[in-house]
Every structure is written in C-alpha cells, then in structure tokens.
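As you look at this complex, bear in mind that one protein chain is not there, while each of the others sits in place.
So, chain A:
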C-alpha cells in the first residue's frame, strides 16, 4: 500500500514538472523512439506496453502531438531505408522471398507501433488532418521500398518473368506470387495497376500475339480453338490464385483479342476445318467451343451467324433447285425436314439454344424454301403421303411430331394459299377414295392450320369433312327408303358442296344403263328431300368395284375408277371394240380415256384388256378386247389409273392461274379495308400495308396490287387526288 502511494506521488511530481521541463517532450520521445527501434529489431519482448501507451498519451495530451508524429515519420523512414538496402542486396531468386519477409515484418511492426500510438491515431491525427498511422506506414513503404530505383523495375521484371515461366509450363511458387501481388494491392489500386497490371497486360498481349500466330499457321480450326480455350482457362486459374479479381476482365480481354478477335475471320473460313465443315460434319464439340469463345468478343456471334446463314442458304438452295430432287416430292420434303433437324440439333447442343441463331435458321429456311415455286405443292404431297400410308401403325405422338414438323415448314412458305390449293386437292382425293388412314391425324392437321392461319383458311377444308359425314347419313336413309334397290348395283354417292371442294370442269360421261337408273333414282330422292339444289355428277372422281369372270372361269373383283367401269361394262356386250367406238359410247374426255385404257391394257399384272397393236401407248386406231388369259394371285385386283402424282405442266399452269385468280378479291378486300380506315394514303404506303396484311397467306405482287387499285378506281371505290396523283382517297 505504502509502496503504491509512493509511486503515485512520484508520478504526480513528474507531471507537475512536465509543464516546466522543456526536455520533457524530448525525454518521452526518446523512450518511444527506442521502442520503435526495438520493434523493428524484433526485440519487443522487453518493452512495457502500458508505459509506452501512457507516454504517447501524455505527449498528445500535452500538445506534443506534432513532435510525436514527425518523430514517427523520421524513425520509420530511416528503418525502411535500411530494409530497402537489404532487399536490394538479395540476389536472384531470394529477392522476392526477402521482399516478402520484410513486408511481413513491416506489417507486424506497423501494427505494434500503431498500438502504442493509438491515442494519437484517435485524437491528434483526425483533428490535425494527418495521415493515420497504418496508412502512413504503407505510404512510407511504398515510397522507400516499392518506388526505390533499384527495386521497382527489378520487382516488375521478376514478377513478369515468373508469369512467363508459368505460361511456358514451369511450376512457380504461387503462394509467394500471391503475397507480393497482395502487397501491391494493399498499397493502393494505382500501385497495383502501374507497378504490375499495365505492364503485365502488355507483356501478355505480346505473348499471345506471337503464340496465336504460331498456332494459326499450324493448327486446324478445331485444335486452335481448343488451345485458345485452354489458354483462357489458364489465365482465369492464374487470376484465382494470385491476381486481383479486378484484373479478370482485362486479362481475359487480352487473350480474347489476341487469340480470337484478331483471327476470327480466318478461323471461321479455315479451309476443311472452319465453320462450314464443322456444320457439315455435325461437330458439336467444336461448334460449342467456337460459340463460347466467339461470344466473348464483339461481333463474334454475328460472324458465326452470318456464315451459318449463308451456308444454310447455299446448301438449301442446292437442295431445292437440284432437278434430281424434284423427282420425288416426298423425299424432297423429308430432306428439308432432316436439314432442319440437323440445324436444330446444332443450335441446341452447340449454340446454347441462342434465340438469334434460331431466328437466323428460320429466316434462312424461309429464304431458300421459297426459291422453289413447287415447295407448297411438295409439302402438301408429303402430308398426303404420310396421311395415306405412312402413318399406319405409327403411334399418335409420332404422327403429331411429323405434323408439327410439316407445320414448321409450312410457316416458312410465302405462298400459303398455293399450299391451301394443293392441300385441298390432295385432301379431296384422300377423302373420296377413302384413303385417309386416320381421321384424327387429318383433323389434327386442320386444327394446326387453323391456329396458324385463322378460321378462314380452313373453313372449306372443314366443310369437306362435313360433306363426307352428311353423305354417309344420306346414303343410309336413301337405301332404307328404297329397299327394292338391294338387288341392283350398289351406289355410294358423296354429295360435295360446290366451292368447298377443288372445282373440276364439269365433264361427265355416259354411265352404263344399270348405273344410270340407280343414279337417277338417287337424284330424284335427293332433290326431293332438298329443294332448291342442283346435283351434277363428278364421274371423274368416282370408283367402282365390279365382278368379272375371265376365260378359264377365274373370278376376280376389280377395283376401278368410274371411267374404267364404264369402259369395262361395254365389253359385256362386245368382245372387241375400237378406240373410237369406246370414245363414242362413253364420251369420256380423250386424255382421261387414254389414261384409263392405258392402265387396263398396258400395265403388267393389271392388264384385264389387251389391245391391238401391242404397244406402250394408246393410239386412236387401236382395237381393244378382253384379256382372257388374265391371272392374278389375288381375288381382289386394284387397277389404278396411271396418274402423275405430281402435277403435269399444264395442270401446274392451271393451278397457278387459279391461285392468281383467287388472290384478286383478297387483294381488293385488303385495299378496301386499309383505305376505309385511313381515308387517304399514297401509293407506296398502300403497297406496304397490303403486303403486310396478306403476308400470312401469300406474298402479294406489287404490280398486281397496282392493277387491283386501278380496278377499284374504275369501280368508284377509290379516287386519285387531283394534285398529287400518287395519293388515293377512299370513296364511301
């Protein structure tokens, strides 16, 4: 107790002296200065923290903060100068290690110095706007060590050298690298940038410029991309291990620029290994790599897209214009579908399902499919083929998939109305000949078309289905009300609404007497139940099953067309007939007659007739007679008509013409609709608007639109402006 008292008094006395003792500050500072020396000399164990803290506190309290602060700066500077010398003296490899060791020492010393000067840091420094102790220590380290002439360049070169060695495959001390880089970052962002980052990026750019040049001379595209990808990954790995995260963008930019951007075009167009051949060979891996790498550089993906687009267009154009391919429409469409599948897969697997690529694919298809004017017809034929037989046994999902794919092609068509025309024809044939395999599949496709093009597009197609159903019911009632007909030839009539079905020139033929009786009965019945209707026979579309007995008594049931039936029935009463006689008796149009005779007399296995002279074609002077020697393995024999599945040239012209004719009212309707709402519009705008409105059905021809406008002017729907002749006005 007394001991403590004494001590208290001592200190009291000391304090009193303070104010009067001019040497007080010097003495106290000496103590602190000594402590700082000891700390730097790793000799702090003998120091009393409490005493030092108190001394520093007292100096600040007694307004010697300034002296304390300057003293600190001087002392620390002198120590750092010594440290600087020892680092400079380190030769070769140990240089970085020495620097790292001294940096750790400095951090520790700085922390301890800051501990004893805490009071100054808290009170004197903010109010006098000086640099806080910790920051001061870093600044002095920066000025005396990092910015020392003999260290600065050497440090930079050592770091760059190590990076270079690592890039060329050597193993370096990444921990040491990390510590040194961390030191630069601790000293401030600008030190890191100027002292390392900027030169590092320059050196890296040089390195990759040279390397990429080497690679591009000796590697194919796929290998080059592999190497570039590896380099990029290496840089990111390096970054994670010892560089600042903020450098990521910068260094990857360097690699991207030097290795990809600068060689982009050359890589894409590289012969035998560039983009085109990758696409050809479905090299998903390489394509994916190209996509991910090129995505990193400006315009990279655009370049890929451009080349892919032109590649698809070129190959697509070849496909649709190759005369070989035009021979088989089903295969033609199948190839289109395969091609689409191929690119869908590429985009899905390699191009990240990129929307812009999908769009490019779609526009390419749209472009080349429409290069061939027969595409709409072929697509309809493909559907016809699938719905006739292809779908037999296929499960429902498969049907849907195929139909969906067809719809996709359909979307690309510009002349959707042409497709509609053909589709109607083909559907009619399927329905009338009872060849549709699946009613569900048919209807499903109609629904798809409806969603795609609207109610108007499919209303007639739907009407055809309704007709079929109604006819079935009508026939039942007809036979129920005429039971006496059960003995005669059975008649099945399909009543087709005019307009819903592909219009046929109303050609008729003379039916055999047996048939015409039943037909007349039906006509009477039908018109009796439906007043105000007209019924005409479309004999060119019917079929008949007839029983025939040949020379040796063999019986067959022949499935023939109505025309063929008429011809065959003639032979019930005559054994030989000349062509002229047949033509006269039946009044079948010459071309049809020739075709139907040809299929009965000239097709092997189906030749129920023979002709004289024997030849492939039917001549006007031929004579025909029943082939008594006709044999067949089957009881039922189907005698098809020789029909060109594809349209013949004149037919094509005709369809074309009909399509053009049908377009006229649609164009006119569009013009009137637009003008009604706009009241007045100039020529160019009207063309644009009409084209836009009709886009979903067909691509309207500007000359045709102009003609329609003129016709509307004649009919007083529109008028020209008196001053501006290019301006049209709507007349209500």
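Please note the rule applied: a contact is a pair of C-beta atoms (placed from the backbone, for glycine too) under 8 Å apart; a residue touches a chain by one contact, two chains touch by 3 or more; residues count from 1.
Here is the rule we go by: contacts and distances are computed from a predicted model.
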item	value
From "Origin recognition complex subunit 2", "Auxin-responsive protein", "V-type proton ATPase subunit" or "BTB/POZ domain-containing protein", the hidden chain's UniProt protein name	"BTB/POZ domain-containing protein"
Absent-chain contact - pick from A:73, A:118, A:349 or A:519	A:118
Among A:53, A:95 or A:284, the residue in touch with the chain that has been omitted	A:53
Contact footprint on chain A, counting only the chain that is left out	1, 4-5, 8, 11, 44-50, 53-54, 57, 108, 111-112, 115-116, 118-119, 122-123, 126-127
